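Written below as structure tokens is the structure these notes are about.
The complex is shown incomplete by one protein chain, all other protein chains being positioned as in the whole.
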Amino acid sequence: MLMKKVAARIVLAAAAAGVAGAAWAEDGPIKVGFVGGLTGACAALVEDELNAVRMGVDELNAAGGILGRQVELVVRDSQTKPDEGAKQSRELIVGEDIDLLTGVCSSSVMLAMTAVSKELKVPFYSAIGSTQKANVEAYQPYFWQVQANATMEAVAAAEYVAKKPEWRRIVPMGFDYEWGHSSVDAFTTHLKKLRPEIEITDPIFPKVGEANMAPYITAALAKQPDAIFAAVFGGGLASLIKQGQGYGMFERSNLVTLLTVDALQSMGDAMPKERVFGVARAPFFAIEDSEDARAFIAHYRSKYGEYPTDWSINGYDGLMFYAAAAEAAGSVEPDALMKAVHEITFDGLRGNALKVRAFDGQMNAPSYVGEVSFEDGYDFAIMKNVEVYAGEALMWPEETIQAARDAAK
Amino acid sequence: MILVQLVNGLMEGMMLFLIASGLTLIFGVSRIINFAHGSLYMLGAFLTWQLVPLLAPGTVAGFFGAVLLSAVLVAVIGTIFEMLILRRIYGADTLMQLIITIALVFILRDAVRTIWGPNSLSVPMPDAMMGALVIGDNFFPIFPFVIFGAGLVVVLAMILVIHFTRAGILLRAATDDRGMASLLGVNEKLVFTLVFAAGCFLAGLAGGMAAPYGDVNYLLDTTVIVSAFIVCVIGGLGNLYGALAGAMVVGVTKAMGVMFFPRLAMVLIFLIMAAVLVARSLGRQAGPAR
Partner (left out) sequence: MMARLARAEMPRLRQMLFVAGAVAALEAVNRLTGVSGSLLVAEIIIMMVFASSLNLLMSFGHMVSFGHAAYFGLGSYGFALAITRFDVPAEAALVFGPLLAGIGGLVFGALCVRLTEIYFAMLTLACAQITYTVLFQWYDFTGGDTGLTGFMTPRFGLSEANFASAAMVLALVCLYVLWRVVHSPLGLAIRSVGQDRYRAEALGLSPRRVQLVAFVISAFFAGVAGTLFAVFHGNAFPDYAGLGFTLDALIMVVLGGLNSFLGGVWGALVYTLLKNFVPLMTAHWELILGLILLAIVLVMPHGLAGGVKRLAGMLGWGALR
């Protein structure tokens, strides 16, 4: 499965690999700097990504490495703090000569690290953190992200909601910070476009990480919505679902929210049997058609004793995409590599023909929306009737991004 | 909706009281600001997660058994910590005690992450406590009433202990005038240890009780500690009844804030805290010099 990926289809002209920086090391191991929030708010997500990246590095090395060079992983803890993230990145770049920077999760750390990547010209990708600010205002040419960004995810949710004609009134809800607000905005705008007649109420913004969602649930249900769209995650999401049951939320309404595999797992039996709809990044149960993905899931399970989460799958895809780009470029020299990043087409666990758009560093990664359901063989709820939304349809067109960039100036 | 929100607020208030009561109790007697109170709460939640399946999952008795056992375990851990470390520096600057409790925050956070991992866990709610009372269009979930009941039990137990037992007399003596109590032959060390144990018990109890109503994760410590401080300060540090009142004020403000000033919810509470503190200073100005 591995060789197929490394030998990904190469669309670019052979000339792409030409220019190599004079000071760039061309021998010794290729160093991957992983600066992740191993402690702090992101710990659970980053651990899953790191597990998959470790596995990927072992596989690459077993197959002869990248460009015949071994891959060495250097891991640092950003503590989910932007200053630590920036500092550790800088130290790895100047002290360890890393060829690639990744591991980022929270939006603030991501923006701090993309600035370092820009300044020191080291390729940097995100497989968890998904703020579209990194594609828009803070975009820089050494950055790309391998999962759907926050806006794309919200657009996918809107597409899904639009197809439920019986839903006529929607209450949007989001954590009161950048991710929550931009998700709610994108969702509302897109849904209005698809179904102008639908009623979308004023959004509700709980504090980030709020553990007591009862007042917000009461406020949302008082508007008698057919569905609630909630851009919340982690403890707040668990509280929303658990406390919502006491208010008859899943008899009186429906919930559409971000549901990654780790969230499904930690909810366990407490997940309502129906009326919950999840937007996901890379749920393993939705990609099992592919032989590569089945092999990856089996390998991951045998190695770590648990299912890979969305973070694991995107983390693995991210690393393999880098490997493919480096092979295509014939070098890990930043400018040559970035040219390849923007030109290759990659077959990953999440499907074929994944590409990174040069204009904003966004991969045309798919989004998955489905219906929560308990199925035999799993001790947690998974999703059925999962719809896959191809990335191209979700991405902002270049003109929209340009307009947003101009507006931010 | 106002009625439902009021009930929501009171329910959250009682939860906050459970959290804050231990903190204010410890401060009242030994003047220790226990930054690790949130960590002990978190420990109680994780222990409850561990114990519920071992006892009788799904039953009310199993749940309360697990919560009480967790609270006792947290109290034991707290007592060991007090006797081994905190006790050694009662003579030093109180700020040294603060640093020690901050060190405990670091230690417990790592211990919890190592034992249970960074993923969120879910404590199942006993079947009998699920669901809601439905009155007209209004839903009143049952579980918050259980927490409310537990809070009332704690309040009553405290009143009984403080006013009608010898331990309570010693406690009041130690709170009012530490030096005098000690002169009169009260074993100060013992009182401190017992109070610290009781405070830890309450932290563990709160963590266990709240566990089924949200998720259990290793970031609960910081989430909880700031709320606990706010409640204690509004009520007057060291004042149990004040903590009860403060908790209700915070709970109701948060719930009502959602209706009227949704984006200000968090600032609003700090503003109340600041206002109470400033009002306190004005009140003091009118009184005698000290």
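Which chain is which? They are A and B, in the order written, and residues in each are numbered from 1.
Everything that follows uses one rule, which is that a contact is a pair of C-beta atoms (placed from the backbone, for glycine too) under 8 Å apart; a residue touches a chain by one contact, two chains touch by 3 or more.
Because the structure is a prediction, the values reported are computed rather than measured.
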| item | value |
| --- | --- |
| Residue of A:83, A:199 or A:274 in touch with the missing chain, whole complex considered | A:83 |
| Chain not shown: contacting residue from B:110, B:137 or B:176 | B:110 |
| Option touching the unshown chain, where B:1, B:33 or B:173 are the choices | B:33 |
| Missing-chain contacts mapped onto subunit B | 27, 33, 85, 88-89, 92-93, 95-96, 98-100, 102-107, 109-111, 113-114, 222, 226, 229-230, 233, 237, 263, 266-267, 270-271, 273-274, 277-278, 280-282, 289-290 |
| Footprint left on subunit A by the chain that the document does not show | 38-39, 76-77, 79, 81-83, 86-87, 90-91, 94-95, 107-108, 111-112, 114-115, 118-119, 131, 133, 138, 176-178, 181, 208 |
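One rule holds in what follows: only the chains that are shown with their structure count from here on.
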| item | value |
| --- | --- |
| Subunit A and subunit B: spacing of chain centres that average the CA atoms, whole Å | 37 |
| List of subunit B residues in touch with subunit A within their complex | 1, 4-5, 8-9, 11-12, 15, 109, 113, 117-122, 124-125, 130-132, 134, 139, 141-144, 210, 212-215, 217-220, 223, 254-255, 257-259, 262-263, 265-266 |
| Contact footprint of subunit B on subunit A as seen in their complex | 39-41, 43-44, 47, 176, 204-207, 209, 211-212, 214-216, 218-219, 221-222, 234-235, 238-239, 242-243, 245-248, 262-263, 265-270 |
